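A short worksheet on the structure shown next.
Apart from one protein chain that is not included, each protein chain of the complex appears where it belongs.
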Amino acid sequence: MAGSTPTQQEAQPVVKEKKIIELPEHIVEIVSDSGEGAQKAGQTFGAISAKMGNGIWTVEIIPAEIQPPPRTITGASGIRIRLGSFYVTNVGDDADLIVAFNEQVLLGRVDTGNLKPGAIILLENMWRTHKDPAIREAYVKTYDRLVSEGYKVIEVPMEQECLKYTVSPRRGKNMFVLGMLCNLYERDWELARREVHNLWIKKGEKVAELNLKLFQAGYQWAEEHLDFKFHIPSAGISEPQVVMNGNVALALGIIASGMEVCAMYPITPATSASHYLSEIFEHVGGIVHQAEDEIAAVGFAVGASYAGKCAVTITSGPGMSLKTEIIGLASMIEVPLVVVNVQRGGPSTGLPTKVEQGDLLAALFSTHGDAPKVVIACATIEDCFYSVITARKIAETFRLPVIVLSDANLATGQQPFPRPKFSRDWVAPPIDQRPVPDGTRPYDWDPRTGLSRRIIPGQPNGMYSLTGLAHDREGKVAYEPWINQEGARCRSMKLAAFQKTLKPPKVFGDPEGDLLIVGWGSTKGAIEEAVLRVREKGYKVSALNIKFLQPMASGIKDILQRFKKVVCIEINYSDDPGEELIDENNRRYSNLAWLLRARFLIDVDSWSRVYGRPYKPGEIEQVILEKLKEIK
Amino acid sequence: MAGSTPTQQEAQPVVKEKKIIELPEHIVEIVSDSGEGAQKAGQTFGAISAKMGNGIWTVEIIPAEIQPPPRTITGASGIRIRLGSFYVTNVGDDADLIVAFNEQVLLGRVDTGNLKPGAIILLENMWRTHKDPAIREAYVKTYDRLVSEGYKVIEVPMEQECLKYTVSPRRGKNMFVLGMLCNLYERDWELARREVHNLWIKKGEKVAELNLKLFQAGYQWAEEHLDFKFHIPSAGISEPQVVMNGNVALALGIIASGMEVCAMYPITPATSASHYLSEIFEHVGGIVHQAEDEIAAVGFAVGASYAGKCAVTITSGPGMSLKTEIIGLASMIEVPLVVVNVQRGGPSTGLPTKVEQGDLLAALFSTHGDAPKVVIACATIEDCFYSVITARKIAETFRLPVIVLSDANLATGQQPFPRPKFSRDWVAPPIDQRPVPDGTRPYDWDPRTGLSRRIIPGQPNGMYSLTGLAHDREGKVAYEPWINQEGARCRSMKLAAFQKTLKPPKVFGDPEGDLLIVGWGSTKGAIEEAVLRVREKGYKVSALNIKFLQPMASGIKDILQRFKKVVCIEINYSDDPGEELIDENNRRYSNLAWLLRARFLIDVDSWSRVYGRPYKPGEIEQVILEKLKEIK
Amino acid sequence: MFGLDLERLLDVEDEYRRLEDYQGSMPRWCSGCGDNAILTAVQRLLRDEGIPPEKAVFVSGIGCSSRFPHYMNAYGFHGVHGRALPIAQGIKIRRPDLHVFVNMGDGDCFSIGSAHWIHAIHYNINMLAIVHDNRIYGLTKKQVSPTSPKGLKTNTTPYGSYIEGLNPLTVTLGVTNVSFVAQAVEWIPDLLYAVIRQAFHHRGFSFVRVLQRCPTYLPDIFDPFINDPQNILILTHESGLQLDESLAKIYRNRVEHDPSDIHRAREIASDESKAVVGILYRNERVDVYDEIRRPKRVTTLEMRKAVLERELDKFAVNPVGGDNHNEKEA
Partner (left out) sequence: MFGLDLERLLDVEDEYRRLEDYQGSMPRWCSGCGDNAILTAVQRLLRDEGIPPEKAVFVSGIGCSSRFPHYMNAYGFHGVHGRALPIAQGIKIRRPDLHVFVNMGDGDCFSIGSAHWIHAIHYNINMLAIVHDNRIYGLTKKQVSPTSPKGLKTNTTPYGSYIEGLNPLTVTLGVTNVSFVAQAVEWIPDLLYAVIRQAFHHRGFSFVRVLQRCPTYLPDIFDPFINDPQNILILTHESGLQLDESLAKIYRNRVEHDPSDIHRAREIASDESKAVVGILYRNERVDVYDEIRRPKRVTTLEMRKAVLERELDKFAVNPVGGDNHNEKEA
């Protein structure tokens, strides 16, 4: 096979001179059919880059089906790696370079507008000579189209090169690609080889060796055939870092917080947190319990928490809807509970693998009656780790449910962050088993703060029955009007008391100006990057990311008031003001805009799209420029 | 027994002269142990009064337990009847006169502040000579206390008098009481006798006769022993009326709307609507299906509706929480659905038999993702009837879920209203079974209004699969960013399109002034009565009741702006601004206030209590006077 | 599954006879996925029975198997996870003319949907429910299912699952009003077809569990049954399955079983060492909820009005001297 007829590419001369292009950042994508290992190659490339001190962000490109048919537009499986000479906070705009294992998955990326005009395409060329004429034709058609559209398409004989080392190149191509990229981006040869070796050594020395060969072949091929290299200077990060996705960070946060029980029911994109947790939780005496459904999962968690074992339940949209009743119970009976919602596209089953921030209002208001709870959002992957620890503390101190909002973007994105340093304070104290002093009441609400001391089953002298019915300080069912009012009041006062402990969020940019972009959760990086860009153009624009969404810190109103216009940018649906039927009487605002308007009576505008993907800084930049025009 | 020793009462002389007191209204309560028939007596009294042209409102006093122990403070079972010489819209303030079968249930009413100072108490006196000394003692103690507190306590030998006609006076006392009341309020003798006869004739001539005798005995006793009568002039109502509670009205509305399926799971206070519907629905080919749980009930309703059979599901708070996911599905797949929520005290199990308006925000926002739905509230019992008809029409025209909010106050309250005149327009048209024209798409959204034609299984040429996943106009699963955005947009535009059909609500009182009290649902009558009272004192106060809560009619902002201050009064929890820990950064407003603030950016204040009972006009009057002071 | 449109069936028999008439979108299951065989069997059934595609409704939950409706040319309702059965019941309750089919995964039906599963059997509403039991969560990528065997390593049980897998047949056979229970395996298409066909012709709720391969996540879980035909136990009966010669040669492990014998059915179902194929239980004398609750006649507008007026009369308080509404209306 190695002796097949020369193709166009082989006819290319080996390059003599290399152009070295220095850039502050580059966005690379690798796309393949599902199962061809593009993600593994990309993750390793990201890790190597991080170790070389680059800022990075990687995010998986996930096909909708488990095993989509090969060579289809919607079947693209892959990864995007953004690397920069600065701390990278988001997936960035369009890709500068893409490696594609076939032209169809490539089209999937082109047609959804993910490539920069003129982007470099490294394309497997085996299809040009495929035995199926339809495939050959499709390949040539696409190739010609892309070239004519101005992309710099470089055909790469990946299959052919790999066949020199293995009979099943489909499984080794990804290392060939990694080799090419390491050459193109001047990655440290020894470091990269070590990573590849470590990646495969679990599967035995032989496998590792083969993969190293493929890696070297790719490196070599690029060295010989490509006349350019990129130089992305190090961001100078020298602190110890960890790189992981948000779901892994959540799981490690659970470990770090001293929780002992995670009850869940599988649901995308939350489940992978439980997968990872299932592997390690038992090592610290924890249990991941897969319940029969989401209701049972949250019931199980409430039971464990009531019994003094700190518990979390992890889910996504549809699961949140199902847990509504028992989250309300937890609020009413004042049992601490941490609920993690890794948000996905809604409503209903929606877009299970895609990102949305559509559950904020539901997090606050889904339960019937008044059931106070704390709602916090993770803005970064690092935040996923620490938010769980914070949530556990709040839940136990204030005896209420805390909802942690993450999303599909954080769940699968990867980013390095400073390695956490374990603190004893993170961990929940062991449960109090001492006898309860005479006269202690299970809901002995402090009239000012609503706080009361928690009694746990097993404690002598503390016996009481809790109930989701209206109850008095003894926990006894009570129907008297003032007792119901008092219970509701005390549960609400806990939020007020907690609110007093919050510090106002920090403004990104100047504390006053023309336009303030407000967001929450994972849009932080993209919004701040966009704001930075327009600030560099001289506009007076700042950004605010709100972590505590219920209650909200004091001082936010002051911040909002210091700008001429405030716009919320969130990934959830809102009506555009320009729509024919829309006016101020019926316009439906984005989630956070709704909250800010109600609380602060400031005419907060909103811009949002439900594209099922994170915003690119570039499109936010456009929105900012548009919105700036509206300011008189 | 008739020859027992003379008691204090028998020693009283037969009255010679009667004082006739003319009054615009009177509030009467009858309280007894559960099972003693106080409610039956009160309902009959109410019906007689309505027939005599009085305005009336009756509301049941329901004990928390099914069969509470006899003679307990929390065990009071009974009824309140407010009758007036005007159209009565609510339960009124404190009672003017109460008939009590024992002193303990009476205490239950006194201690919860339900009696006017100096109110008249007609009290069964058998306990004074009871064989159990503890009971005797309790009776005397209470009697003395009430007398000393200034109540006009009249002891009535009910048991003793009834024993003259029956050996089980416990079952007949209620007719004796009815007789007394008919005498006291000068009810038409023949009319009253006819009502009593009709009430019992089902159980046979003998039973009817006995009850008539007891009725006469009561009438006679009052005639002979009481030296006063009340004259409440007729309100002059002469149109044909019906008198029923809100749950019956809901059920009749379902019949009138042409719906065919009601799927439910029992829950207080919604269930009685299904009870009544179960009796009659089959007569119009309908079915009440009791499902295994609330999720199954709403799923069943969605299935029936999808199949072209208009369906409703009826529930209360906890059931709403459970139905969340499938309500979101209905919104996403655009299957019409009517959901009735007869609200009760929350959160969690809360106060199952008591009134609250705590589910408004949940009705709007409970579902994950953006799932547009229409939310309407019933303000009166008459409204319960018509709202269901309206809801069905909206649901089918706009292909979305409509949530109808009623509450425990309407559910058990009774009030006459003009007899509805059946209209063919109310009824859902029979389902379209014609073949679907070629090229018709299941979600062929009109880009402006989001509307599309509904295709129903069985229609030839219309086959498609619907899905809760993001989908295109064909109903096919689609992951493209713009398709998801377009679907979300079209579902939202339907709300905007519907909103354009709404007329602004009418202001009660002048269209401008100092203070506007805004409410929704069943507080309408009490709020308007209170407003009327303060208006009569010369204050510039008006009221607004909002029926369409999502979307809201245009013109509301104009209304709000014409007042110096706007206050929402609702029966749900909100923080009082005077609380030590509360400030503008953490104050939690009542449900509607939250919505109005967000939409109109007007500093809407709120006052609310969760007492589990309807507001009295008097307490609203106090709130209004307080709030007026805050206006500069 | 007995509709009321026997007449129509005869009418249209000629109209639909090609498999393609029942094929919807291209199936997107993994190659080798057992769901494909179930799809083919059902498409064959509809063709052979000459069911007009518009009269068939396929209801499913969420899962790989629940994509089923999209691949049929018929009406389809791809709902939410676990709730296919109540939705299907609602569809059927007033539409006797529709043939309702339900496709669920093992997680869909036996885990999150288990309340509805139990009560669907209890209500006994005419429809055919097929559980695609691959003993794993497919769509969400390999988590333990109630029917996963003990010790199975999955993503939520990386050290092996903790308990014996649930036997859904014995549960189903324990529910009052159970009226049809059968099992098939997708890799014997003819028997799968035969079982589903019997289920279709049953009056009442037909429950069919199909063992279904998931080559992606559990490539060899059914190998013992596939590799050795002796591990398949075929239930034969004159009113149940009858094997043709070629199949009879391969599947020699057969037992005569009278589907009316519930006790024997439970015993057979209890032994999971073999994969049972055939009709475990059938009883058409069980009450069928949708039939019992079917209205006796069509309600006209006039009837509806009359009932409403009759009810309003009960609550009428015509003020003394006021007119009688009926006279007014007349």
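When the chains are written out, they are named A, B and C in that same order, and each has its own residue count from 1.
The criterion applied here is as follows: a residue touches a chain if its C-beta (ideal position, glycine included) is under 8 Å from a C-beta of that chain, and two chains touch if they have at least 3 such contacts.
Quick caveat: nothing in here was measured; it's all calculated off a predicted structure.
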Among shown chains, those touching the left-out chain: A, B, C
Candidate in contact with the missing chain, chosen from A:Val110, A:Leu199, A:Met264 or A:Ile295: A:Ile295
Omitted-chain contact residue, chosen from B:Thr271, B:Thr367, B:Gln459 or B:Ser608: B:Thr271
Interface with the undisplayed chain - residues on subunit A: 47, 50-53, 188, 191, 234, 237-244, 248, 252, 255-256, 258, 260-261, 263, 280, 282-287, 289, 291-293, 295-297, 299-309, 311, 325-326, 329, 416, 419-422, 424, 427, 457-469, 476-477
Subunit B residues touching the omitted chain (full complex): 65-69, 264-268, 271-272, 274-275, 278-279, 282, 288, 290, 292-294, 318, 348-349
Residues of subunit C (touch criterion as defined above) contacting the omitted chain: 111-115, 118-119, 122-124, 146, 150, 162-167, 170-177, 262-263, 266-267, 270, 287, 289, 292-293
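Quick note on the criterion: only the chains that are shown with their structure count from here on.
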Averaged-CA centre spacing for the pair subunit C and subunit A, given as whole angstrom: 39
Interchain centroid distance [CA atoms averaged], subunit B/subunit C, Å: 42
CA centroid of subunit A to CA centroid of subunit B, Å: 46
Where subunit B touches two or more other chains, by residue: 325, 329, 467-469, 477
Numbers and ranges of subunit C residues touching at least 2 other chains: 62, 80
